[in-house]
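Only one protein chain is missing; all other protein chains are in place.
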Amino acid sequence: MTDKRKTNIKQKLISLLPIAALLVLFAVFLVVVSINGYRLDMYLKIVFNEALVLAVVATGAIFIYTLGTFDISLGASTLFAATMGVMTYNKTQSLILMIVAIFAVGITASLLNSVLASVFHIPPFVTTVAMMSVLSALSAQIITSYGGALGGISIPSEVVKPFDNIGFKAMLLIAFFAICFFVFQFTKAGRRMKFVGGNPICAELTGIKASKYTILAFVMAGIGIGLGAFLTLCYTPSVTTTTASSIGMNIFIAIVFGGMPISGGARSKIYAALIGGFSYILLNDILEIVIDSSAAYGITQVISAVFFLAVVYVTSMNYRTALLPR
Amino acid sequence: MSTPKRIVNALAMPVVTLVVLQTLCLLNGQSVISNMKSFDNFIVYTAIVMITTMALSINLNSGRFDFSLGSMAGLSCIIGAKITYGILSGGNGSAPLMLCISLVAGVILGLISGLTYCTLRLPPIIVSLGVTLVYEGIMYTITGGKYVMSEVQNPSMSGLTGTWVYAALIIAAVLAFMIITFDKTAFGYDYNALKSGQKVAVATGINEVKNTLICYGISGGLMGIVGTLNAARNTTINGGQLNFGSIAIMFTAFLPMFIAGYIGRFTNEKIGFLLAAVCMSLLNSTFAVFSNSVNATMQSIINAVLLVVFLIYLNNNDLIKRLLKA
Partner (left out) sequence: MNKKLTKVIGLIMAGAMTVMAGCGNSAPAAQGSADNAASAQGAETTTQPSGKTKKIGVLVADVSGEEALGFRNYYEKYIQENYDVTFDYTDALASAEDEKAAIEKFASKGYDAVISLSSSDRAQQIETCEQYGLYYAIASGVLDDEQYEKYKGYEHFVCQIGPSNATEFEAGKAMGEYFKNQGVKKVALYGAFIPNPMHVFRAAGILTGLGCTYGGANDMEAIVGQIFQDQGIDLSKVSGDVELVAYLQGYGDTTTDELGAAIQKAPEAFLSVGMATTFFAQTLSQENIPFADIDSFTAMNSQSMESGSLKYLAGKYSSSIGPVFALVSNAIDGNLIRNDEGNAVSLNQGYLVATDKATFDEYFVNDNGDSPIYSKETLDSIIGSQVTYQDVKSLVESK
């Protein structure tokens, strides 16, 4: 066997590691739940619900990460979209208008980031830092003004109850993933995004307008935000100032955990968020069950972080450089 | 550009900021800095912003994004507070001893962070995510998630921020250290070479790992100082910041970092950090004056808008000039 072939096999194996990690974590999870005598069917449902919104929003965000940048405002955008959805329903009593509002706000918030970045030549990351502050602040203002003594705003639970079942949610997840997969793998736009992310100068020299694909990437992320906000409301039909608060930074973790390089480009993987999101939630749930969480939240987080670094270290072996990466 | 012109340009930003904000205050019958106590707070906050911005920019200028600054500040000053209290029980000399221990602890934490980065050779942003989670977890485990209060509530600590003198001395010492280290030493020359052209610099024989470790060490040490100043100013340290609860401190340093970059065109960049921190501190004092009419939500929005507007100006300077001429 030639060295080149050996290297290829090694690379293939390494690229399969994120899914192997997911499967191992899943197996460990099954064992841990069974040993403790907990109800597996219910626990699987919990893991699915916990990972769902993270996986959906992060899958949309893959398009942004592919361009070699990142968006820190995704959690705040999800909160804002859900807030505006609830406000719309409470004004109109229309589920359809609520869904339209959620997606419109999600996409608009995301687009605003890209327009600021593309038109005014601001680093996209910085616009998302600013957007995070603005959207969180606006949401808080609306929620506390209208929520009053309840501390949050809500829609009647009957409105979204028909959608709060695993079958429907799984269908939405698969449909959204299929669309993203198609755009990412089979369209010119998807390929060009990878090109822009991998080598922006070359891409520009070949006539590709980075700004156009930046906008498209943020639109895809906006759809993910809208869907994430809708699924959040399906799970709990109320919005407080802390809704979706855990998503923001966990998206980073999910995407990297799924085996995607943070630098984006050709090595970007559309399935990374899905794998990473479920892996991270499984890991946390395993640790929560194994370690007496009420005595050791800090220790749980330390172990989780070390495991995260170890997995990313192994999965990134394919693109290790001689120089320190930046 | 002539020296007087450079001085005028460098001072323009803080002077314009002062004039605008003071006018706003005067229109409402107030003053940005109304008494000696408010001047003390102004200088202390200037020190905090300047040092945080320096800590952020040391690595960010070299393309290394570091989310762990807040967790380093928190953990180093908790270590400092616990050890100091163990030795002096809150007696005389507590503040200087805590400052020294926090500084050393910060350097060690920074070195650990840098060592993790250099060893794993993962993108620094990913390493910083893991390191943040680890440090937050340790912080939580040490404190049990509680506020650290009795360890930092003593006359010595309140004296540290009770007068502008100590903060001014710290500003002078840090400024001198940074100018000498980064502009007058072999390390500084290497740092600048690596910043401008990593590949070429490494090819010429510069030890990148050593340089990087020193950068992380300095950055950690600076955050140790920030942690102590914050502990003295707030009379508490929040030990319960899990799941990226500590990263907010980093976002406050973005605007001053860009302002410093702009001022740095006319003077030494480190002086730029000081002048940018003065601008931010003036804004903070003005927010305090108007706290009854400009709430925290509005402050967040104003800060975010200022960040975006300033970056639009910075990145479209030529275009704006052309438009104005036309």
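Letters A and B name the chains as they come in the text, with residue numbers starting at 1 for each one.
We adopt the following convention: a residue touches a chain if its C-beta (ideal position, glycine included) is under 8 Å from a C-beta of that chain, and two chains touch if they have at least 3 such contacts.
Quick caveat: nothing in here was measured; it's all calculated off a predicted structure.
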Chain not shown: contacting residue from B:Ser150, B:Thr185 or B:Thr204: B:Ser150
Contact partner of the left-out chain, one of A:Asn113, A:Ser139, A:Thr214 or A:Ser238: A:Ser238
Contacting the left-out chain in the complete assembly, out of A:Ala170, A:Cys202, A:Ala310 or A:Leu323: A:Ala170
Touching residues on chain A - with respect to the absent chain: 8, 12, 15-16, 19, 36-50, 53, 141, 144-145, 148-152, 154, 157, 161-162, 165-167, 169-170, 173-174, 177-178, 181, 185, 232, 235-240, 242-246, 269-271, 274-275, 278, 288, 293-294, 297
Absent-chain interface as seen on chain B, which is shown: 34-35, 37-38, 41, 44-45, 143-147, 149-150, 153, 155, 158, 161, 233-236, 239-240, 242, 252, 284-285, 287-289, 291-293, 295-297, 299
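Heads up, the rule we're going with is that only the chains that are shown with their structure count from here on.
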Rounded Å distance, chain A centre to chain B centre (Cα mean): 30
Chain A - residues contacting chain B, complex: 116, 120-123, 126-127, 129-134, 136-138, 140-141, 246, 248-249, 252-253, 256, 261-263, 296-302, 304-306, 308-309, 312-313, 316, 320-321, 323-326
Touching residues on chain B, where the partner in the complex is chain A: 62-64, 116-118, 120-127, 129-134, 136-142, 145, 198-199, 202, 208-209, 212, 242-244, 247, 251, 254, 258, 296-298, 300-301, 303-305, 307-308, 311-312, 315-316
